[in-house]
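Before we start, here is the structure in question, set down as structure tokens.
Heads up, one of the protein chains got dropped from this complex, but the rest are sitting where they should.
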Amino acid sequence: MHRLNETNMEQTVGYGEDAHCENARRLIRKACRREDIDVHFLVGGTQTNTTVIAHFLRPYQGVIAADTGHINVHETGAIEATGHKVLALPNTDGKISASQIAHCMEEHLAEDGPEHTVQPGMVYISFPSEVGTIYSKQELEDIRSVCNKYDLPLFVDGARLGYGLTSPACDIDLPTLARLADVFYIGGTKVGALFGEAVVITTEKAKRDFRYSIKRHGGMLAKGRLLGIQFETLFTYGLYFDIARHATEEAMRIKDALQQKGIQFLVGSPTNQQFPILSPEQYERLSANFLLSYWKKMDNGNIAVRICTSWATKTEAVDALLEEIGKM
Amino acid sequence: MHRLNETNMEQTVGYGEDAHCENARRLIRKACRREDIDVHFLVGGTQTNTTVIAHFLRPYQGVIAADTGHINVHETGAIEATGHKVLALPNTDGKISASQIAHCMEEHLAEDGPEHTVQPGMVYISFPSEVGTIYSKQELEDIRSVCNKYDLPLFVDGARLGYGLTSPACDIDLPTLARLADVFYIGGTKVGALFGEAVVITTEKAKRDFRYSIKRHGGMLAKGRLLGIQFETLFTYGLYFDIARHATEEAMRIKDALQQKGIQFLVGSPTNQQFPILSPEQYERLSANFLLSYWKKMDNGNIAVRICTSWATKTEAVDALLEEIGKM
Amino acid sequence: MHRLNETNMEQTVGYGEDAHCENARRLIRKACRREDIDVHFLVGGTQTNTTVIAHFLRPYQGVIAADTGHINVHETGAIEATGHKVLALPNTDGKISASQIAHCMEEHLAEDGPEHTVQPGMVYISFPSEVGTIYSKQELEDIRSVCNKYDLPLFVDGARLGYGLTSPACDIDLPTLARLADVFYIGGTKVGALFGEAVVITTEKAKRDFRYSIKRHGGMLAKGRLLGIQFETLFTYGLYFDIARHATEEAMRIKDALQQKGIQFLVGSPTNQQFPILSPEQYERLSANFLLSYWKKMDNGNIAVRICTSWATKTEAVDALLEEIGKM
Partner (left out) sequence: MHRLNETNMEQTVGYGEDAHCENARRLIRKACRREDIDVHFLVGGTQTNTTVIAHFLRPYQGVIAADTGHINVHETGAIEATGHKVLALPNTDGKISASQIAHCMEEHLAEDGPEHTVQPGMVYISFPSEVGTIYSKQELEDIRSVCNKYDLPLFVDGARLGYGLTSPACDIDLPTLARLADVFYIGGTKVGALFGEAVVITTEKAKRDFRYSIKRHGGMLAKGRLLGIQFETLFTYGLYFDIARHATEEAMRIKDALQQKGIQFLVGSPTNQQFPILSPEQYERLSANFLLSYWKKMDNGNIAVRICTSWATKTEAVDALLEEIGKM
């Protein structure tokens, strides 16, 4: 990782903005096996979500999302700041289903005077979800069908996309995602880049004027090459996936070790985020030496924690954790 | 009612705008027993909710409301259009409690980085609620205490205020409301006026520049005297309350008749809206001759309907309905 | 006028909302000689301008207008409140020209990175303008051509439309306006109605979902029939034009009388607003008995005033004014 950073910066002087960004775009198009997609580089996740959603929606439309969705919870109303309501549906393990979306649309259309309520205008899902789960190919195909039926664009928040695509439970790849989503992004910030998200737009009519929307939301980086260089590096020789796979594999090792001890999980995540439920003693023991995020207290007094691996997680650190788990 | 309209319009020519509006303000101040309140007249409910909320909130704040609250459901995202999130809490019979509000604030403050989530900046309740229920004096005092503790202004949507204050179950009056709320409005549109809502601001610092906010939201009626005249008329000789009381009394007659037949209600409303649950036969029978609003199908196949009386409800029509109920 | 008001209200009880609004729509379609236009009724001017502009524009677009345009000056930033910039062009007698619009577009497109500036997305003109002038048919045709060339919808603010169409200098009629504009409105508030503006949408793709936009901007009047009734009355037997013509004719009488006294005008208006430049003595004399609006002080100490006739202007009052002018 360290070397990546250094390399990035060394290249900065030698190459101009266009060359790097253009090359990164070319590599991403190739990885998606689609020549007709538009690729834009933005700085961070909140900005990306806001820019994409505001670009796609008509003023009186809202965006359908899981109630646990990042846009509904953790962005200080950035979506509402653009004038749009988040239409939150109850989640199941961080996900929403095709039938929920269809039901939401039918309910809206069945109203006596639908114009008194916000018109659903887009579907937002995260892959992986905020609790680490992923949609199966079938689930995504079903959501796509519903989106087609009701003319709803599908937006996939891929802030942690790499960790999803490299999960052992994942049955889709990048080209499949590019086929199913109208717009999605390949998260860099959480997968090895200093910062940066690569937005991929597959729908023809949505491509127009997207750069205006980026600028309007303050997302046009003066030194855009910094973003280009990073994605260029990440998509050369499959580095993006290698980095993510490392994190996912370490997470699976931790998951296995915990399961062997009979520990339950809040949700069955096949990606880099794990949510084991520990007894107070186990919690004390592990948190003494390892960075666990307190997640929530269970009714029986046990404690759900979040363990999150990343590109920066060292194998030796995981070894030490496994050893400690073994002693429990 | 008819005469009221005629009278209104006849007066139009004779008197200028200021005289009418000023007089209406004076009458409302008197009814609230407060000389230090500001009174503004707006045209409709959505506009009023939007204008008040946007005037009080800082950009990154949201408004706490019941998930059934009008602003969360039936205003086509008008609140979000001003950039603010509605922080919806689960309702109990259309109401939220002081402890829910306190919990919501505590949860926000306890976050690791509260600035990643919307800051609760106001409490919105409806009196009566969207399903006709009303808050007791004690419930309002409790909410006021929590609002004081967390420095949250309290906004009471009084679109149907008259029907609440004249309910036999109501233990507050207008001066009490003026003491407890930072801002509320006296609904005219749904209580006998052609249109118009009278906004009452009791908090000193919120009074400043409210007319700018009205204009910005398109709510400044060129011929403002039309609003003044109506509220002038409604608050002369207690007409506003007489009108509302009539509707509430007719609703109580209907409620009693239905209860005597052993009919259950979706929610126990003491105001002009009633939600009886009818068998399919009862529904067919009553809806043949009376205007019932289909509300929702119950799990057992029965049908909840909404019966809504108003200033315009004729006693003879209610007599006929009672007769029909008697035959069931 | 008085009778109109009474009549309006008497009808209120007898007829339902739909019948009145539908009939008013039918009459307006007939007056425009177009069956394929959509007609909506809104309460006031600021609301109408805001709703229309926000409905038509994409988020990153702005609206081209004269710097004197109502939306640029007198609406407390209501347009900006919807997120859109007013792109103000210097006016000539309250008007902008086709070549100015073309130049504005060319300048935008010629920028090195047009996405760094607001994209012009609509043209807003007023007919008559804020200083009473009107566009000739040729001027409007030229603007239309430029709008076609750059794919810009044309919005005509007709808050005072009646006074424009009945001007002796006017060479267009309502059907011509309906052919040239994508959207315009027939102002009621300033032309005899208690309140209300009738929005006419002629462009197919803009018609969709306009009711959502109305509701979102708080413009859906619960008792919509009040608007329907007024426009129904105004468009029966050409009452709208009769009312307006009366005001225009009285204004012309005043204008002639002032011109005969050699008085100059700030701008040569052929409609109900006149802007004569008076000497201090003349100003004192006329303002002693008549309602003149102080407009601005000229460099030489003279005073420009605004005289504004309306549906309510009495012929006897104008006679008295003419007599006073005659004595000067």
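Letters are used for the chains, namely A, B and C, taken in the order the chains are written, and counting of residues starts over at 1 for each.
By our rule, contacts are C-beta pairs under 8 Å (C-beta built on N, C-alpha and C of every residue); 3 or more make two chains touch, one makes a residue touch a chain.
None of the values given here were measured: they were computed from a predicted structure.
Annotation: of C:Ala66, C:Met105 or C:Val118, C:Val118 touches the absent chain (contact as defined above).
Touching the chain that is not shown, out of B:Gly83, B:Pro128, B:Gly158 or B:Pro270: B:Gly83 (per the contact rule at the top). Among C:His84, C:Arg144, C:Lys190 or C:Arg245, only C:His84 touches the chain left out of the display.
Remark: the omitted chain is touched by one listed residue; of C:Ile37, C:Val73, C:Ala169 or C:Val267 this is C:Val73. On the side of chain B, touch with the chain left out of the figure occurs at residues 54-55, 58-60, 82-83, 115-116, 119, 209, 211-216, 220. Mapped onto chain A, the interface with the missing chain covers residues 1-2, 5-6, 8-10, 12-13, 43-47, 50-51, 75-78, 81-82, 189-190, 194-195, 212, 215-223, 226. For chain C, the residues in touch with the chain missing from this view are 59-60, 62, 73-77, 80-86, 115-119.
Quick note on the criterion: only the chains that are shown with their structure count from here on.
For chain B, the chain with the farthest CA centroid is A. Once the centre of each chain is set as its mean CA position, chain A and chain B turn out to be 41 Å apart.
Chain centres here are Cα means. That of chain A falls 50 Å from that of chain C. For chain C, the set of residues touching two or more other chains reads 82, 212, 215-216, 220.
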